[in-house]
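To start, I am sharing the structure in question, which I have written as structure tokens.
One protein chain omitted, others in place.
Let's look at chain A:
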Amino acid sequence: MNVLEVKNLTKQFGGLTATNDITMTVEKNSITAVIGPNGAGKTTFFNMITAVYKPTSGDILLNGHSLVGLKPHEVSKFGITRTFQNIRLFNEQTVIDNVLIGMHQHLKAHWVGTLLRLPSIRLEEEKAKVQAYKILKYVGLEDYVNENAGNLAYGAQRRLEIARAIAARPKVLLLDEPAAGMNPKETKKLTDLIHDMRTRLDVTIVLIEHDMKLVMEISDYIYVLDHGELIAQGKPDEIRNNQRVIEAYLGKVAAEND
């Protein structure tokens, strides 16, 4: 069953075509990778799915419902959350508050109760915090609960972004270069985490990544973009040996000499 369908998606900025006529389907509970050289239009593609950009033409369907024309907060309520290529945490807030902000739509608004510190409301606050703590423990950040997010080490910040994104209980999780800047050990931990999230959280994962080892190891299916065009798609083994993909990455001449 397809959870996410993208149909003929095109985005033009003035005369520049960032993505052109992209069609893809993402199966439920799969791990799908979108790869391509820098400037291929991958992040633009993510920005259209999350409604940060409005597509020039084409359609995006989540479980059969079109997302085009919705606002970013509506799309995320529908069940798509993401992490960012250049980390965008709420740096001046604590680690746990970042996760609680991710849980926004699941929290209840008790204005009066909170101000009066009613016991029942306090219990509810505690519950939300316990939930947030569990998520932090799951990604391995339980030691930094009350640290300011901006003070975390780089790898930890990446994991906190994931924690914040899964706190919203998404159906589809978009990871934009989750392994960027990580050392091999951190990347290994991340790979395990992504595998585990898929089975344990019943979430569909779409990721943009440059680390080919990670992509080949983890993905069920791969889409390759180059200059805004979809140039190839298939299982990792098919992509590995695809002539057009090798050309896109290495340049045509180099590929022929190889």
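The rule is simple: contacts are C-beta pairs under 8 Å (C-beta built on N, C-alpha and C of every residue); 3 or more make two chains touch, one makes a residue touch a chain; residues count from 1.
The criterion applied here is as follows: contacts and distances are computed from a predicted model.
Missing chain, UniProt protein name, picked from "AAA family ATPase", "Cation:proton antiporter", "Thioredoxin family protein" or "Branched-chain amino acid transport system permease protein": "Branched-chain amino acid transport system permease protein".
Among A:L4, A:A168 or A:V215, only A:A168 touches the chain left out of the display.
The hidden chain makes contact, of the residues A:K54, A:R88 or A:K134, with A:R88.
Across A:G102, A:G155 or A:G228, the residue that sits in touch with the chain not pictured is A:G102.
From the options A:T50, A:T187 or A:S219, the residue with contact to the unseen chain in the full assembly is A:T50. For the chain missing from the display, the contacting residue among A:M1, A:L16 or A:L115 is A:L115, taking the whole complex into account.
Seen across the whole complex, the unshown chain contacts chain A at 50, 52, 71-73, 76-77, 81-82, 84, 88, 90-93, 97, 100-102, 104-105, 107-111, 114-115, 117, 125, 164, 168.
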